[in-house]
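The complex appears here minus one protein chain, its other protein chains still in place.
Our next item is subunit A:
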């Protein structure tokens, strides 16, 4: 710092000296302002997101004289992005959930984005934590998502205080013939760790231990701990009660709730358009916890803009991602096209006023567990899901959990 201060001092002295000499110390000013974007920025994202992103980004690009092309990639986006980047054929910007950061970083496909303090202060701190990996911010998040409990207020007027209460109400309604199933929650035959996690957490389980800075430690695997067996016992109970079924796939969970065939639905903000269209009366509350259990914390995920480290228009891409995505304008428009809670605090509070649902989702996510972005998480999904599917189908809990923990440790160690 000393040299620079010295340089600055000398510079200042020189400036003053020049001024004292009566020299022309003021630079000329032109009328043109701002950075003039040229060329085309290419954004890759998955097909579904591309649909909601395209109109907003296009409108924004036109208004600011930027050319942006949003391309939806149908299959294997992550792998395609990494491979294309490697060969210099990739896009300038990638839009995806933050949990890819670990793998993208280990492949050198993205680099940290030095956001200013003001830019960071404008963001939801949970979202900022999500994109922070190894102490560095790797992307600009724009929307958040987490699970919540949606209930049909005609069938279940009161929000259940505990999971047990929810299951009891669901079973009563089912026995009375008012609904077909206790709970709408997507599981599928491979299980669903994302949806099972809040229940697992409430029953005392965890995924990875965290250090003081919130970094996940792959060596501390919660599934290998005895608490995990107790937690899976609770999941097994949910299976016995018919609240979680491997037969309930994505084609059943949300549609059944929308048709009034279930009273409760565990889902995220992505389901809202479908539920609103169905015209049922509903309310959104946090997922309740087991009686006397820990809070049922859902995973917190963020939708994030990443700058490709080998993109062709890196300067424009960095400018766009750091300066435009952090702004409230674009955040509001993105929210209007896809109702996921905005990361931008200003946009979020504005949206909360006109849309109470969004605020309820944000509230349901408070204190949530940031979806781990470490590459080891990749090894967790399938075995965890299998154990989930096995125990709710009535298999031996201890064997299922041990099998999953062994498989994960084997994969991480390899």
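The working rule: a contact is a pair of C-beta atoms (placed from the backbone, for glycine too) under 8 Å apart; a residue touches a chain by one contact, two chains touch by 3 or more; residues count from 1.
Keep in mind that, in the parts below, contacts and distances are computed from a predicted model.
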Refer to UniProt and select, among "Predicted Zn-dependent peptidase", "histidine kinase", "Maltose/maltodextrin transport system permease protein" or "Ferredoxin", the name of the complex member that is left out.
"Maltose/maltodextrin transport system permease protein"
Touch with the missing chain holds, among A:47, A:291, A:366 or A:410, for A:410
Based on the whole complex, identify which of A:57, A:113, A:330 or A:358 touches the chain you can't see.
A:113
Per the touch rule stated above, subunit A touches the missing chain via residues 1-4, 7-8, 10-12, 14-15, 18, 23-39, 79, 82, 86, 102-103, 105-108, 111-114, 116, 134-136, 189-190, 218, 245, 247-249, 251-252, 309, 311-320, 322-323, 374-379, 381-383, 386-387, 390, 393, 395-396, 399-400, 402-404, 407, 410-412, 414
